[in-house]
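Removed: one protein chain of the complex. Kept in place: all other protein chains.
As written, the chains take the letters A, B, C, D and E, and residue 1 is the first residue of each chain.
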Amino acid sequence: MPNPVKDAWKQGRAVVNGWLSIPSAFSAEMMAKGGFDSLTVDMQHGVQDYLSTVACFQGIQAQPVVPMVRVPWNEPGIIGKVLDAGAMGVICPMVNTAAEAQALVSACRYPPHGARSFGPIRAAIYGQAGSYFATANEDIAVIAMIETKQALDNLEAILDVPGLDGIYVGPSDLGLSLGMVPKLDRDEPEILAIYDRLLKETAKRGQVAGIHNGTPEYARKMVDMGFKLVTMANDSALVAMGAMRDVAIMRG
Amino acid sequence: MPNPVKDAWKQGRAVVNGWLSIPSAFSAEMMAKGGFDSLTVDMQHGVQDYLSTVACFQGIQAQPVVPMVRVPWNEPGIIGKVLDAGAMGVICPMVNTAAEAQALVSACRYPPHGARSFGPIRAAIYGQAGSYFATANEDIAVIAMIETKQALDNLEAILDVPGLDGIYVGPSDLGLSLGMVPKLDRDEPEILAIYDRLLKETAKRGQVAGIHNGTPEYARKMVDMGFKLVTMANDSALVAMGAMRDVAIMRG
Amino acid sequence: MPNPVKDAWKQGRAVVNGWLSIPSAFSAEMMAKGGFDSLTVDMQHGVQDYLSTVACFQGIQAQPVVPMVRVPWNEPGIIGKVLDAGAMGVICPMVNTAAEAQALVSACRYPPHGARSFGPIRAAIYGQAGSYFATANEDIAVIAMIETKQALDNLEAILDVPGLDGIYVGPSDLGLSLGMVPKLDRDEPEILAIYDRLLKETAKRGQVAGIHNGTPEYARKMVDMGFKLVTMANDSALVAMGAMRDVAIMRG
Amino acid sequence: MPNPVKDAWKQGRAVVNGWLSIPSAFSAEMMAKGGFDSLTVDMQHGVQDYLSTVACFQGIQAQPVVPMVRVPWNEPGIIGKVLDAGAMGVICPMVNTAAEAQALVSACRYPPHGARSFGPIRAAIYGQAGSYFATANEDIAVIAMIETKQALDNLEAILDVPGLDGIYVGPSDLGLSLGMVPKLDRDEPEILAIYDRLLKETAKRGQVAGIHNGTPEYARKMVDMGFKLVTMANDSALVAMGAMRDVAIMRG
Amino acid sequence: MPNPVKDAWKQGRAVVNGWLSIPSAFSAEMMAKGGFDSLTVDMQHGVQDYLSTVACFQGIQAQPVVPMVRVPWNEPGIIGKVLDAGAMGVICPMVNTAAEAQALVSACRYPPHGARSFGPIRAAIYGQAGSYFATANEDIAVIAMIETKQALDNLEAILDVPGLDGIYVGPSDLGLSLGMVPKLDRDEPEILAIYDRLLKETAKRGQVAGIHNGTPEYARKMVDMGFKLVTMANDSALVAMGAMRDVAIMRG
Partner (left out) sequence: MPNPVKDAWKQGRAVVNGWLSIPSAFSAEMMAKGGFDSLTVDMQHGVQDYLSTVACFQGIQAQPVVPMVRVPWNEPGIIGKVLDAGAMGVICPMVNTAAEAQALVSACRYPPHGARSFGPIRAAIYGQAGSYFATANEDIAVIAMIETKQALDNLEAILDVPGLDGIYVGPSDLGLSLGMVPKLDRDEPEILAIYDRLLKETAKRGQVAGIHNGTPEYARKMVDMGFKLVTMANDSALVAMGAMRDVAIMRG
């Protein structure tokens, strides 16, 4: 029950995160053997829904890896369902205002810190849900994605929402919102300046900043820069790009 | 309907084959974009069954890649089902005698060349099954796995079975059967001598020899040696080993 | 098509309800043989989604048991889908204001009593949807969960919303909202006083009150108290607690 | 990537659309062989969810038919998911105000024309998403359902929303909203007058009007009237009504 | 529990049978509303496996239609599974010898009439399996497909196997085996002579003869000829051919 992701953050360590886009518990099992600190089911852009998320959680549960979810939208129904299914972290896309951040926190925390409904069906052993309840508000990581100009405009207000553990950068959408092409692993100076600001503002409040990356090399640079939650390209990319690479070798 | 795999063989070209072990049409789609000549659903050791095979076939059908299956066993029920589902090639494990090879061919060919039952539900458009029927016996590749000492003892008799298009080497089982450890990409001289014999005997009969490989580099060597159907490590290995590699880079 | 649950209420009888949390039509079939008046698929805290709900409905349809759903949230898309799938009752979580109750009713009733969209794909035989339409507004039970302090503050306004058939108590969330621990089968006097108020206010308006329970013994007490829709612990609890009990006996 | 549906509209041709209600890739494959210009997965009233939609898209992808979706509701999370899955058209139910139309367009278009989040996981080949991005805003058809009195009252304002490609009539709901029985293939003069108005107002703005039909004969009349997107009864109706018809013949 | 199919045969009535090839409980439900006496899941050529068969059985169980299965092969494991799932009839392909017919009967009947293993998990209510057991051997219809020259050569010996209820003609395979093209609804005189012989030999033994047909009109002729189990084209054909027909009408 204690959340190793939040423990890592308390100790100042960066969390190495993998991304699950393939709706298969078996594929998730293969990822879980990779040595990640956490694995996040991508219900937004991945080919995932609620039951495939549960299956992926079952696939990874024998390994010491923390299950998290990027929810498809900031909607309390699905946030409650993935938490009941055992998610120890929620990454929410497109949090652009303090009100949206507040709604996210409220959906993730039990009263009096929020309005989450009680029924942790996979997260707790039936009849022993009390111990889950005792620490869930503390243990679950709540992360808002900062990926639009509007979110940057509202940054301080968003970060000031009590109960928010940190933020997560979506580089493609952030670029798009600023009039650039969508891509990962960006190096535009104005983007890097934004990253600096995000790191500074989150650090100031004891929060973490995370970022989505396309390559492990770039992810490593982001860790050096101060990001505490770094994700690399996902399982489906490992298949697609691995297949292309191997075929190229075979064909000479 | 004409089978590009058999066309390649007629022209003396090697077929670059991928292996589908993840029971997901989406994962199969990612593989299908890799540029393979054919993709084989592994119903024997892969996490696949009949309906996941159908799903994988649906996932890859928009790409110019030939769907094949390694069946779980030499059993006419499942062989008929995967052919009806559209498989253009069948790789059958553990064919150790001429009688077993004959049973395999019989399950894959319509009368008078075999005893396959008619009902190509996905393989043909309803009401136009006649055109499928006209060429199916010619188009479908029937491949027997040679992977035991017994099969080597019976090699000539197996290869002499009419209607067999070729053989496929399972290096792990072949080694095991000969008292060695199970592994791919073998270099024991006695194994390489067996490969030479298989290539020579199949070539003599206008058949092909294929082989399962662990790396594209080794697969390439096998093509140079004369193998006409070479498979690399599969989708689940791309996920598992890609994850390990990327995590290692990220952790430095 | 007439709804035996609403018939029971008209006759003053309590409805014995089971709870489906396991996403399996087969498990639902086993529950359906138990003798319940109704079975409710729990899409909020259960491991259920839309298609598993449809499967559960298919599993129970040979038995004389009324299919109902607890929806994951007060959202018209999913409410419409479960009704089209044949739900004869909708239990909606976290109805805290009259506006929310009005939205719930609107999603469940065809015009002019609401804004439900027409397309009862499983609920009616194609081409005979007219007879379903004729009585659906009357037959479907619409139930709002009362489980927060805010809902209690707004109780009369909520109950005054036309078209609401009754309410349903979530004891865990209700307790949480009032600063207590989450649990079922409560005996705190202030909680029991709330139950009295709910029973009185609903009775006054010809509505019913229902409640979620952890044991059949407590459920029976609630029937005696006046509740007309009583649920016991669900299928997954039967498995989990039955397994623990039987293992304890076997191990002595 | 170019969208043949929008090409047809540019050339003034009507699009013949099929409707997928059965959650089966195989059933969708059978429909895809029928010769439709487009096939729309009905996530609102059909027995479909997100993953069954993906499966249906995989089932039809080998045929030259455009994949579209009727979403269950005007909600950005699911709209983004079906577009990422490769939908080239979105039909949204119950668009009753300009604000709702604006929300629909925003969910379907990337900045600066909307707020769609970037991650076209099935819609683009990984690593080549740039070419998808370049034309997606232009290629994707965004269609609002006009099916209530309120929508008619707001028609001009709805149609004036930039980025809306057209509208789609739901005759059952439209009738219901106007106090009539729900049915398709309507012939009430006041309904036909509404159709005239819809055709005129959309034509004036270079938009298209579409309509849902119960029979191909009526659909044809609608094409003659000017509708550019016509749907007939769906796959499940083909099964249900075909079964009744054939049994009647057999029983004499 | 009594089997209406066998009742019909006792009364000399023909059974109108539908064919389920689409692996969807919903599609099966649509078929079940068609008025068939029985519905047979085609596990041989249909896109069906064991769990989709169970789902189809659940889909049809609310209608008065008898569930049957065409098994993929004459293999006791799968025959036992579909019977335990509730099949009241088994149609077995490619029964070519008396020994094969004997194996089929043995797999379908409990001792002392066969070797079926006891565990009717869906076929009986747990704890009340005794009543199922009491009549299962009598109630279940065991049907051998006669579809090869070899089967015709062995016809009398096959029919003489005790416990066989009847036979079923596969016209495509029968034709193929005799050197003709595979098709349904045949009119070759030598085929019709075979049908006569089958009807005569089965009638002589109090058994029934059934046949697979492509159109209800031909099926009706077969009933007039004396066949007591007639099947028309299946659900997937209703979709495929219905789609083609409707598109043709729409396109004029």
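Simple rule for what comes next: a residue touches a chain if its C-beta (ideal position, glycine included) is under 8 Å from a C-beta of that chain, and two chains touch if they have at least 3 such contacts.
Remember, predicted model here, so these are calculated numbers, not experimental data.
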For the chain omitted from this view, which of the shown chains does it touch?
A, B, C, E
Return the single residue from E:64, E:111, E:162 or E:206 that touches the missing chain.
E:111
Option touching the unshown chain, where E:29, E:42, E:75 or E:165 are the choices:
E:75
Hidden partner chain, touching residue among B:84, B:139 or B:173
B:173
Touching residues on subunit A - with respect to the absent chain:
25-26, 29-30, 33, 54-55, 58-59, 61-62, 122, 125-126
Footprint of the hidden chain on subunit B, which residues?
21, 23, 44-47, 49, 51-52, 72-73, 75, 78, 93-94, 147-148, 170, 172-173, 176-177, 179, 181-183, 236-237, 240-241
Hidden partner chain, residues of subunit E it touches:
49-51, 54, 75-78, 80-81, 84-85, 110-112, 115, 117-122, 125-127, 129-130, 133
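Here is the rule we go by: only the chains that are shown with their structure count from here on.
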Tell me the angle, as a multiple of 5 degrees, of the rotation that maps subunit C onto subunit D over the C-alpha atoms.
120
The chain whose C-alpha centroid lies farthest from that of subunit C is chain B
Whole-Å distance, subunit A centre to subunit E centre, using C-alpha means?
52
Could you tell me the distance, in whole angstrom, between the mean C-alpha positions of subunit A and subunit B?
40
Quick check on subunit C: which residues sit in contact with 2+ other chains?
49, 51, 54, 75, 78, 122, 125-126
Chains touching one another, given as label pairs in label order:
A-B, A-C, A-D, B-D, B-E, C-D, C-E, D-E
